[in-house]
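The structure under discussion is supplied below as structure tokens; questions concerning it will follow.
With one protein chain held back, the other chains of the complex are shown just where they sit.
Read from first to last, the chains carry the letters A, B and C; within each, the first residue is number 1.
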């Protein structure tokens, strides 16, 4: 049954040094506020999993918290490179970063298999490409009916998954809407989970019969953090801060400007700062 | 792109003698009107697939249209046996019925694999039971990471799938809601498809961002048949006719009463008869 | 104290085993009555899941089928059937699964497939449905079945779902990590698997029932626990709530 906690308490309770952590979000609903709390609490030796590591993972990597990254596309979408991640891979700053690389199809299937409590997933992929030569976790099985050889990927089973959702009700049930990515799978595949939400409501009220909801008993901690996805967005609440994504290219290009920005905006800040961003980018009609 | 057709035209165009046909519906939205049209058009040698063959399949079997049944639970839910199916299996009346039997988990995974264009599905099941001894299509693969042996089932790939949905828009996009079963998978897994709907609307209007919708270009024929799921139901339109399900036990127990009922209510009837049932069981507030 | 039927005490005895913390995979019939009785009496926060995809549902009348609209109308949300079997059942999220069957053996294996040879059955039963995987994925299994010589069999013609196999250690040998059937609730008594052999053993006998009656309705020599207790009789509250529920249900289904 989900517990309502403060963000510092939720991260302190559920994220441990050495953990494998998935902070998921496919452009939408990226859990920035929670990720920043992980940075403030200086969790160490993390293995981070995400299909599309973006600025948040760039920040975690640049701050030296990450031992290994499991991913399928690492960039600043529509802008360019993740400079901190590149600096770690190319120059080992602040230290060497181990990587395990898959395709999107593989990662999406791996989350699905994790949620389904299977040890691996089967899909048709990786034909004629080099990734299987450098990733020993890309293997295959033979179809027992047709003889076709298909690709496999180990299931993703994080120690803890962290997502941002739209709202929770008083029982701790959690609702998502819009681009839902692999977030539901991430929570169901994980041993523990933290869900930050824009608001907590008495109950969800009238809704689509097939609404995307994680029942309270599948969730670890629920934390209200208004604006907690900024500069990502929350459908119906506030828009993506595309200007920030563009601006991050300059902030992150040099180590000094990056560290200065992190110091001012993460280390010496807190979850409350996100609410102002939610107001700044608020969607007119809800 | 979906074509808007009459029910006789849709069945004539898409269902052929000898076809493998899935008329899906998990209690909700069972495509009775379309199934009755298949009976009127006397399609022959059909292989029927369904997780939960109920009265509609009892009718198709009793009328002699079915060569083989692929299923996981064949009964009149909450009432008892399917007498026509039992008569076919136990006494070969009106002729012998070949069966291929799975569990629900296997069938659900097989539809999912069909929709995903995979040749087979992997799941954890069938431990310590006898079904694998009598169904050679239950096989296994070994996990390339853990060595665990898991069950497999061939993907379901019907020649034609037939479902009933709530509504279509003018472009032929189809919306489902409520207990959606494996209907979306059935359509995506099939070569051809027929979707009957309660109503055709100009457009769907405001809706949940993650509404269950089959885009027009994934659907063969769209047919408006108001009440087309009776005695099953359509969420928000009309209720399940539970009294009919209970009554079917008597109607179907003897061959003569069954044939008489079919003659009166199917052979000498048509899709229009369903609308009256929709009115009879109409849900008060929509 | 009221009089009550064997079927009523069976349902009530089953309902008492459930708690607010349980997540139940509910089957139609007696399991559905027992689960909803628990929800309407001592365990209002119990989570009920039906294989049609309805999560955390709270029906006001019992469903006739596994997918009545009532289940969806009162659910937290409804998922597709592939998702139900992958993320929820196989996902290991269910604490208690309910099963019944046409036939059972002394190790709580069940048959709902055929009587007679599979290829030429004397009686073709509905088949396994969800049972083969419910039996292995839920934390534990409660079985509800009325006793009788044709149901409680020395040897099953077909094993549809796994209980304790051929006895203690069978499940583990198959790589199954869940507990399997921990209770068999009947119209005469309650069985539990013996700690050493996993054979079903009577631990609680319903008021007024004799050991001879139990044996007369069972196809194998019944084992009784060293000390058996008497099943507490249904309370007024339990009977009232159950009968109200069933009256509402009957009225709704006849409509």
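Quick note on the criterion: a contact is a pair of C-beta atoms (placed from the backbone, for glycine too) under 8 Å apart; a residue touches a chain by one contact, two chains touch by 3 or more.
Because the structure is a prediction, the values reported are computed rather than measured.
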Practice problem: Name every displayed chain that the left-out chain is in contact with. | Solution: A, B
Quiz prompt | Contact partner of the left-out chain, one of A:207, A:239 or A:253 | solution = A:239
Quiz item: Where the complex has a chain not shown, which of A:48, A:63, A:118 or A:180 is the residue touching it?
Solution: A:180
Quiz item: Of the residues B:109, B:218 or B:277, which one touches the chain left out of the display?
Solution: B:218
Quiz item: What is the set of chain A residues that contact the non-displayed chain in the whole complex?
Solution: 26-28, 51-52, 71-75, 77-79, 81-82, 85-86, 89-90, 101, 103-105, 108-109, 111-112, 123-131, 134, 148, 178-182, 184-185, 233, 235, 239-240, 242-243, 245-246
Quiz prompt | chain B residues that touch the omitted chain in the full complex | solution = 1, 112, 115-118, 173, 185, 188, 207, 209-213, 215, 217-218
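One rule holds in what follows: only the chains that are shown with their structure count from here on.
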Quiz item: Taking each chain's centre as the mean of its CA atoms, how far is chain A from chain B in angstrom?
Solution: 39
Quiz item: Just curious, how far off is chain C from chain B if you go by their C-alpha centres, in Å?
Solution: 28
Quiz prompt | In chain B, residues with contacts to at least two other chains | solution = 123-124, 148, 178, 180, 235
Quiz item: Got the chain C residues that touch at least 2 other chains?
Solution: 72, 78, 86, 90
